[in-house]
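Contents: one structure, followed by commentary.
Here the complex is missing a single protein chain, while all its other protein chains stay put.
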Amino acid sequence: MTSGPLLQVRGLQTWFDDAKVLDGLDLDVGRGEILGLVGESGSGKSVTAYSILGLVRPPGRIVGGEVLLDGRDLVPLRERQLREMRGSEISMIFQDPRGFLDPVCRVGSVLREIYRTHEGGSRREARERALELLRAVGLPAPERVYRAYPHELSGGMAQRAMIALALACSPKLLIADEPTTALDVTIQIQIIRLLAGLRERLGLTILLITHNLSVVAEVCDRVAVMYAGEIVESGPALEIFERPRHPYTVGLLGARPRIGAVKDRLADIPGRVPDLQHVPPGCRFEPRCFLADERCRREKPELRALAEDHRSRCHYAEQLREDAA
Amino acid sequence: MLEVELPRLGEERPLAIGWRRLRSNPVTLAGLVIVLFVTLLAVVAPLVAPYGPLDGNADATLQPPSLSHLFGTDSTGFDIFSRTIYAARVDLAIAFGAVGIALVVGCIVGAVAGFLGRAVDEVVMRLMDMLSAFPSFILALGVVAALGPSLPNLIFAIALVNVPVYARLLRSRVLTVKEAQYVRAAKALGFSRVRTLLVHVLPNSWAPIFVQSTLQAGYAILEAAGLSFIGLGIRVPRAEWGVMINMGLQYIVSGQWWITFFPGMAIALSVMGFNLIGDGLQDVLDPRRR
Partner (left out) sequence: MKLGFYAGRRILLLVPVLLGVTFITFALTRIIPGDPIALLAGPYVSDARKVEIRHAYHLDEPFYAQYGHYVTDLVHGDLGTSIVSGQSISSELSRRFTATFELTTTALLFSILVGVPLGILAALKRNGWVDGISRIVGIAGISIPVFWSGLMLSLLLFYKWKVASPPFGRIDPQVGAPQHITGLYLVDSLLTGNWAAFRAAFAAIWLPAFVLGFSVVAPFMSNKRQGMIEALESPPTTALRALGARPSSIVLRHALKNAMLPVVTMIAIVYGYLLGGSVLVETIFSWPGMGLYVYNSISSSDFPAVQGFILYATTMYVVVFLLLDLVYLALDPRVKY
């Protein structure tokens, strides 16, 4: 096991026909950290997750880049190798748990199947492990959930069951794709705290995809802000909230950023996500940006470091610091 | 599936998209060609058929296919080739006629039920349910048995059996449209239901109606031929594919296969044409299918 980030994405390019949804994405997830991947609909967050796992379906395909898990590149792997890795080294949970669980299978049956697929073992051993997992995710009556069908569970219970499923084979990395969006506000907090607790107890690394800033504020160590298939800003969560260094992030946080004032919802930024079939030569955010000028239209900004762990993809990132006071 | 929220492509007009897909869908095209071919033959039958449908020739009975009689002759000396072509007129008339009537009646019934709602809707739909409770061939059988075998009765029976399909289809469209905001607004402004029907419901419904009709036309031919075969439709010796098959029944054993073979092929070909159109159309309208 090498030291350094657990997951390193370098120059990932995922295209859908001629739409370049991801065109050179860079992302780092450190060991044992919870990274929040934030952005509005259409930014490519889910595509990133699916690309990491090699789950992109035609007409989408990965055309370039690397995805390094513990130094091992996943992009060139064959399907069979990817299958071994999925669920046992990287797992994923999804937005609508009841919609993503097989409606005609009992929860326990799927748990056993996944466990036995990767770890082998008898039916009894798998059952033990399944019940242990269901308990570990905070379900008060694991036996009942074990025997239940997905539609018999509440949203929160189903999400816990899904988390149990994802952790069945002790993966290193858990990708959570909008795990709380479909849930009640009170349940959201419980699930998020559960994830944080699991990180503590198991040393789990989590890539948390969300557009909900309060979730980010609650539990993320670092944040990466995504726009139109690119990371536009990344850094420690507190840094980003207190000193955003990209106009888009500023817009998301709404109005002038002030310490301690975190909005729950993304503020509305006028305009729409660009057409990825006709990628502009300059900054992708330029049409909606209050700071933009001629240079932004012509010259594409690089993702550069402003401070030790704070990077921004904006020509005028420093200027923002002066504006915020 | 994979949630990719891509920006919308430029909107093409639906008709343009439809035509483009149609061209790239060989199945529908094949079906269309077949149906048009058969219809054309039926229309110009007198010009194409070498003999009349009832021109019997006592000297040339039970002849196998030859140059003078492409499909051979039957026990009365009728030329099978000519009769097969003339029979297309009858079977296609039944198909288009029965389906056409069912379409008009069914749509009216469905629209009435949808718009007037409540009691009228209940009664009408119960009636449709009662009709649908019968296996369609068996109900048509009963109606023709009661009314007597003839072409109009056959068309009526088959139309009757097909009405509930259209009634339900249109009723559900009407109900959907009724709930739409802009329709409620229009109603508040005093626009009539008929206008709603014509402007909103029908233009949106033509696609499923068309698909349904091609499939029903195919079944109509099979039902007509089947009923005529058992003596409940067009009667001997008129030229109709099902009747012709019946007329050739007793000669199969003695080896005169052509009397039943060619009319059957004609049925299979025509029905296949309709089914190919319907199947292909469903692909065009719902690209997820393929």
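The letters A and B name the chains in turn, as written, and every chain counts its residues from 1.
As a convention for this text, contacts are C-beta pairs under 8 Å (C-beta built on N, C-alpha and C of every residue); 3 or more make two chains touch, one makes a residue touch a chain.
Since we're looking at a predicted model, the values are computed, not measured.
S.K.: Among B:Val201, B:Ala220, B:Ile267 or B:Val284, which one is in touch with the chain left out?
M.R.: Considering the complete complex, B:Ile267 is the one touching the chain left out.
S.K.: Among A:Arg10, A:Arg83, A:Arg127 or A:Arg243, which one is in touch with the chain left out?
M.R.: The one listed residue touching the chain not shown is A:Arg83.
S.K.: Go through chain A and note every residue touching the omitted chain.
M.R.: Looking at chain A, the ones touching the missing chain are residues 53, 55, 83-88, 91-92, 94, 96, 99-105, 110, 113-114, 117-118, 149, 151, 162, 165-166, 168-169.
S.K.: Please output the residues of chain B touching the missing chain, sorted low to high.
M.R.: Residues in contact with the chain left out: 1-2, 126-127, 129-131, 133-139, 141-143, 145-148, 218, 222, 225-226, 229-232, 242, 245, 249, 252-253, 255, 257, 260-261, 263-264, 267-269, 271-272, 275-276, 279, 288-290.
FYI, only the chains that are shown with their structure count from here on.
S.K.: On a C-alpha centroid basis, what's the spacing between chain A and chain B, in Å?
M.R.: The separation of the two C-alpha centroids amounts to 54 Å.
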